[in-house]
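Note that one protein chain is taken out, while the other chains of the complex remain in position.
Order of writing sets the chain letters: A and B. Residues in each chain are counted from 1.
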Amino acid sequence: MTAPTLGAATAAVPPRRRSTSWTAARRVVLRKPGRVIGLGILVFFALMAILGPYLYPGQLAVDPESIYAPPSGAHWLGTDFAGSDVLQEIVVGARYVLLTASLSALFTAVVGTGVGLVAGYHRGLADSVLMRATDFILTIPAFPLLIVLSTVWSFANPLEMSLVLGLTGWGGVARAVRSQTLSLRERGFLEAARGLGLPTRHIIVKELLPNIAPYVAMQLLLSVIGFIGAEVGLFFLGVVPFSSSNWGVMLNQAVFAGGAMNSPEALGYLLAPLVCILLLTLGVVLFLDAVDELFNPRLRERS
Amino acid sequence: MKGLTRRLLVRLGTGLVMVWVVATFTFFLVHALPGNPGDAQYEQYLTQGMAPETARAKVAVIYGFTSHEPLLQQYTSYMWQLLQGNLGVSISYTGEPVVQVIRAALPWTLFPVLTGLVVSFLVGVTAGVVAAVRRSSRWGGLLSLSGSLVAGVPSFVLALLLAFLFHTLWQILPFGDTSDVTLEPGFNGPYIASVISHAVLPVATYALLSYGGWLLAMKSSVVSVLGDDFILASELRGITPLTRMRYIARNAILPLFTVLALSLGFMFGGSVLIEDIFDYPGLGNLLLKSIGARDYPLMGGAFLLITVAIVLANILAELLYSVIDPRVRR
Partner (left out) sequence: MTDTVQLTAERAEAAAEVSVRDLTVLYRTDQGELPAVAHADIDLPTGTITGLVGESGSGKSTLALSLMNAIPAPGRISSGSIQVNGVGDVTRLEGRALRRVRGRALGYVFQASQNSLNPLKTVGKQLLDLGRAHDVQDMRGLVRRARELADEMGMDGARVLDSYQHELSGGMRQRVGIVLALVLNARVLILDEPTTALDMLSQAAVLEIVRKVHRQEGLTTLVVTHDMGVVSEIADRLAVMYGGRIVEDGPATEVLQRPAHPYTRALIGATARITGDTDTARALPGRPPDLTTVPRTGCVFRERCPLAMDVCAETEPQLLTWAPDRRRACHADPATTAATGEGA
């Protein structure tokens, strides 16, 4: 009895994820050069974050002889106020920035998916309460809130930083997951699965999650840029203690100590982190195009 | 009208709850601060030789409460002051009520934010229509990409790049403060010109900040309306192209009101960074400076006002939406 019913239940779910094999993914990414570039950028920064600290072990070299040196053979991107190599700072700082953003995204995914699933699955009172909370999180001015929070809590270490960022950022994911759950419900998957007597846990884990995961993934990719912006912004404003070298600290030093806005001296120091953030944004945006097509089969061209 | 009133009431209700939560949050935040600033202030007055009674009264004026009362009483006293529109007294602007400090700063946030909003709306919506109509061409694709990119880039990156390009590199535009400080403020040509030129960079940043949102939303909205059956149906009834364009425009604009609220929230939130970079004396700058100066009444007030602005923007968006959409109205 159970075997055929289970088979029927899985057949009722569109085989979207199962067909999203590696070959399909590769084909979609390779279709447009922009997507390859986007993926390349993301991989490049991921590698930088993972390998950076091993490339430049130990402390930043300080060289009082060459402060704010222009780009040269020795210092590809010039040097900063202490004569340290800007390229080295970028590479070493990447880990903090990306690790924090990824952890925030993970946190967001867990909370957002949880809230969205429960709201969409149970509807009724749970739904309205959770959606009120979601609206609240979405409307509250997140960045000012972070600044105000920084007065009581110096959340500079990656775990705390990502916790705070995640706490303020799960609204979008929750919304998306809820509406996706509701639309699955409308298409009759849930009724079909429940009609077959499947336990709730099975329905959520086996039937709903696989269909929702793509949307969460897309939301996450988008939110990662937002998180990078927020954390770097906090360091840039100088409201969070500088515990480690990262891009935000660099920007802060360049603008407020180096006077990069008034003299082109600290140019490389200012531009390097900016360009990194721009590149990352570009990478995410370009790559999202591929993810979008992969998970929205309607967009997929016949081949 | 019943549905509309209900929706507005819900918005208003959640807005009020939000303002209340934020106010409560700042109250307890100030309490949680290492070395309660109210007590510190009190101690300072005492060491200055002030009588305890006077010192306590002065602290109460600044913070709306003193820590010599039970917590609940402090809280109600603070809230009571708040309801009367009293946000306490600023410490860094010695003796000036927070309300006045904020009132002086508010126009310098509203003016660039609203100008930026109008500019980005006009440019973004137009670009969105073009991107929708030309969505299969290379230019349409690039336009959409510009939207996603700008929508993703953090506000301060935009601000810094603009400042760097137009101020440092090409030296076209000034920045810092709202006008040239040597000029006499008033209704005279040079001053107004200076105000405008100083506002260009902040306004451009705000505009760029929400341009992407408008573009992307308008694009997808126009695309979906173009695919709507009533557009084809009206074509098959021989409705004139002009009338059809009006059908499309009005239907496509509708979903943008959610973007309006989001955009305004984004801009007010981003004002902290943008005003800091351009040294523009608005609300965001005030918030940041108050933290640097440990001016907690001012901090709470500025944060509260930013929240209120966003709540109002939400209600406004809801109102506009219901004016256009009959499905909400009835």
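In this text, a residue touches a chain if its C-beta (ideal position, glycine included) is under 8 Å from a C-beta of that chain, and two chains touch if they have at least 3 such contacts.
From a predicted model like this one, the values you see are computed outputs, not experimental measurements.
Of the options B:69, B:180 or B:228, the residue whose C-beta touches the omitted chain is B:228. Where subunit B meets the chain that is not shown, the touching residues are 228-230, 232-240, 243, 247, 250-251, 254, 324-327, 330.
The definition used in the following text is that only the chains that are shown with their structure count from here on.
Centroids built from CA atoms put subunit B at 24 Å from subunit A. Of all residues in subunit A, only 34, 132, 135-136, 139-145, 147-152, 222, 225-226, 228-230, 232-233, 236-237, 239, 251, 255, 260-264, 270-271, 274, 277-278, 281-282, 284-286, 288 touch subunit B in the complex they form.
Considering their complex, residues 14, 17-18, 21-22, 26, 29, 32-34, 145, 148-149, 152-157, 160-161, 163-164, 167-169, 175, 261, 265, 268-270, 272-273, 276-277, 284, 287-288, 291, 296, 299, 302-303, 306-307, 310-311, 314 of subunit B touch subunit A.
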